[in-house]
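Note that one protein chain of the assembly has been removed; the remaining protein chains are unaltered in position.
And now, chain A:
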């Protein structure tokens, strides 16, 4: 299986995607940004469709849309009272835009399927390099601001009192999230960003009680999901995304079961 170039590409890209999903996901969960992440992925769908319409690689369209909109979307959803309505409005608009761009590009519905549900098997060597480069940027920035980001994400009140630059940290994190969403969408598609960016980290919080420990557990769960998904997809010819989603949901349900048992 690994002698096939397209499978090599798929394994390499999905390994990096799993690593950044585990790292960034821990902060997504701590900052209660799961739904914002989902909105960004829908914006990414519109961006990818725009890329196809404009004759670019879909990933570049995604990066453009998610990076430009991340801060605006973050600001619009700051107030809890209007968060759900804001997110619904933004999601609807961008899904509509995505459909428009695909229609204008005169592309078949298989393009929409690829963007929405992922197309890791079709990823090229150039795409892999781009994924590795973007993942490296995300990891380096997280490493550089790790302590402050950790403080702000896990104890916002304490971080504000300490005088940390919490507003700047929020903006930097939103941009990192936009990058991660665009990269992760390459494997699981826009509709299933939850699968990698939130489920492993949400499960990890029941098994580890340090930030680095949660990251390691989340990365482990993501890696098992993407590697297992690729393998099972290869031998059954069923969609890889289905297997990844099933494995990660299984982890999450096991984590909830473990927590229930632990609390007696």
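The definition used in the following text is that a residue touches a chain if its C-beta (ideal position, glycine included) is under 8 Å from a C-beta of that chain, and two chains touch if they have at least 3 such contacts; residues count from 1.
Going forward, contacts and distances are computed from a predicted model.
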Per UniProt, the name of the complex member that is left out, chosen from "Cytochrome c7-like protein", "Metal ABC transporter ATP-binding protein", "3-hydroxyacyl-CoA dehydrogenase/enoyl-CoA hydratase family protein" or "Aminomethyltransferase": "Metal ABC transporter ATP-binding protein"
Touch with the omitted chain, as defined above, among A:57, A:208 or A:224: A:208
Contact set of chain A toward the excluded chain (per top definition): 143-148, 150-151, 154-164, 205-206, 208-211, 214, 259
